[in-house]
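Sharing a structure here in C-alpha cells format.
Complex shown without one protein chain; remaining protein chains in place.
So that you can tell them apart, the chains are marked A, B and C in the order they are listed, and the count of residues begins at 1 in each.
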Amino acid sequence: MTETRPAHAARLSRREALLFEAGVKLGGVFHQYLGTPVSPRTAGPLARSIAAAVGLQPFVRDVRVRVDPRRGSPTGRGRFAYRYLTPEMLDVMVELVDGPVSVEARLRHRPDLRYPLMSVERVGRPRRARRTRR
Amino acid sequence: MTETRPAHAARLSRREALLFEAGVKLGGVFHQYLGTPVSPRTAGPLARSIAAAVGLQPFVRDVRVRVDPRRGSPTGRGRFAYRYLTPEMLDVMVELVDGPVSVEARLRHRPDLRYPLMSVERVGRPRRARRTRR
Amino acid sequence: MTETRPAHAARLSRREALLFEAGVKLGGVFHQYLGTPVSPRTAGPLARSIAAAVGLQPFVRDVRVRVDPRRGSPTGRGRFAYRYLTPEMLDVMVELVDGPVSVEARLRHRPDLRYPLMSVERVGRPRRARRTRR
Partner (left out) sequence: MTETRPAHAARLSRREALLFEAGVKLGGVFHQYLGTPVSPRTAGPLARSIAAAVGLQPFVRDVRVRVDPRRGSPTGRGRFAYRYLTPEMLDVMVELVDGPVSVEARLRHRPDLRYPLMSVERVGRPRRARRTRR
C-alpha cells in the first residue's frame, strides 16, 4: 500500500468502502462496452478482455464475465448477421477483497424487472485466495 | 416503491446499499463519456446532458457536473482545434438519498495521485430537499 | 486551412475524402452513446449534446439528431422506469462540406434489416449555407 491518504473524506468502514468500489466496477462495465460488435465466435475473447480490464482495478480479486450473444434480438441477414452488445447478453460477477472483508456483486439482466440489475450477492470473509488472471 | 423483492441477495443497510449505488453512478459516468468531442462552447451542454442522464437513475437526488476542456492537453490547429473528453476535464458530484440516509460522492481527477479518483465525500442525513432537473 | 500536409496517404478526391469523414462521424456516434440513461424528458438534451459534439468535428456543416426513447423495449417499473439508449432510438443526419462538395449521411435503425444502417443519402453541391449550432 503506497497510498498515504485515505481515499474518502467520509469515514467509511472497509466493508462500506468495498461496497462503493464494487458499484464502480459494475457501473463501469455496463457503460464501457455496450455497442461492441459481437458474435458467438467473438463472445469469448470479448468476455476475457472485459475480465482482464476489471481485474486491473483496485481491490478486485476475482471476476467472471459471460457474454451470450444469443440473448439479443434476432440478427439481420448476410453482411448484417451479427449483433451489438446489449445488456441482456452480459453476466458479470466481481469479488473485491480488502483484508478480511469480501464483497461479491453481480450485473445481470433481469427479464422479470426488464432491467439490467446490479446487486450485492454476498458480503463476508474472502473465499480461498484465487487471483483471476484471465 | 413498486418493487417487491429486495435488490440485493446480501443483507445490506440502507447506507450500505446507497454506497454501492453511488459507485455505480460514478463508474458509469467515467466509462460512458470519455472520447466525446468537446470545446469550451459545448462543455455546458455536455455537462447538462450528463447530469440529466445520472439524474434518471435510482436514488439520485442531486447531481452537479463540470466539464472543463482547458484541463486537457493542448489542441491541434485549424480543423483539429478541439478536444476529446478526458478524465482531467470531469468533476462530478452526486447525492443519493434513501429515506433518512444521504450519500455524496465525487469523481475528480487528482493530479497528485495521477488518477481519476472516485470518493465518498459525506454520509449522513439528506440536505434540504432539492431535485436537480438540469 | 492551417494544415499543410494532406491527411491521406492515398490520393483521394474531395468527394472521396468527405465520404470517409462522413463514415467516421456516424461510426463515432453509434459507439459513443449507447447505454446512456434516457427518458422522454432527457431525450432532447441528449440529442442536442450529440449534435454539438458532432458539430465540432472537421467538415461538418449540419447535424440533426433525434432520440426517441419510446422506440426502445418496455421499461421496468418504479425506480427502474427509464431506458438506456439503444440503436432503435437514434436518427442522425449529418452534412459535411468541403468547398463545392457536400455529403449527407444518415444513421437510422432499419427494422426491415434488423440493423442500425449507416448510409449515404446524397452527394452533390452544398445546400444553402447553414451552420447548425445546436
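To be clear about the criterion, a residue touches a chain if its C-beta (ideal position, glycine included) is under 8 Å from a C-beta of that chain, and two chains touch if they have at least 3 such contacts.
Quick caveat: nothing in here was measured; it's all calculated off a predicted structure.
Taking the complete complex into account, the chain left out of view touches A, B, C.
Considering the full assembly, C:8 is the residue among C:8, C:41 or C:70 that touches the omitted chain.
Mapped onto subunit A, the footprint of the missing chain covers residues 1-3, 32-33, 35-39, 41-42, 45-46, 48-49, 52-59, 77-80, 82. Within the complete assembly, residues 30-31, 34-36, 73-77, 80, 84, 86-87, 113-116 of subunit B touch the chain that is not shown. Against the chain not shown here, subunit C presents residues 3, 7-12, 15-17, 19-32, 104-105, 113, 117-123.
Assume only the chains that are shown with their structure count from here on.
In the contact between subunit A and subunit B, the residue numbers used by both copies make up over half of all numbers at that interface.
Distance from the subunit A centre to the subunit C centre is 30 Å, each centre being the mean of its Cα atoms. With centres taken as mean Cα positions, subunit C sits 25 Å from subunit B.
Contacts with at least two other chains are made by residues 30-31, 113 of subunit A.
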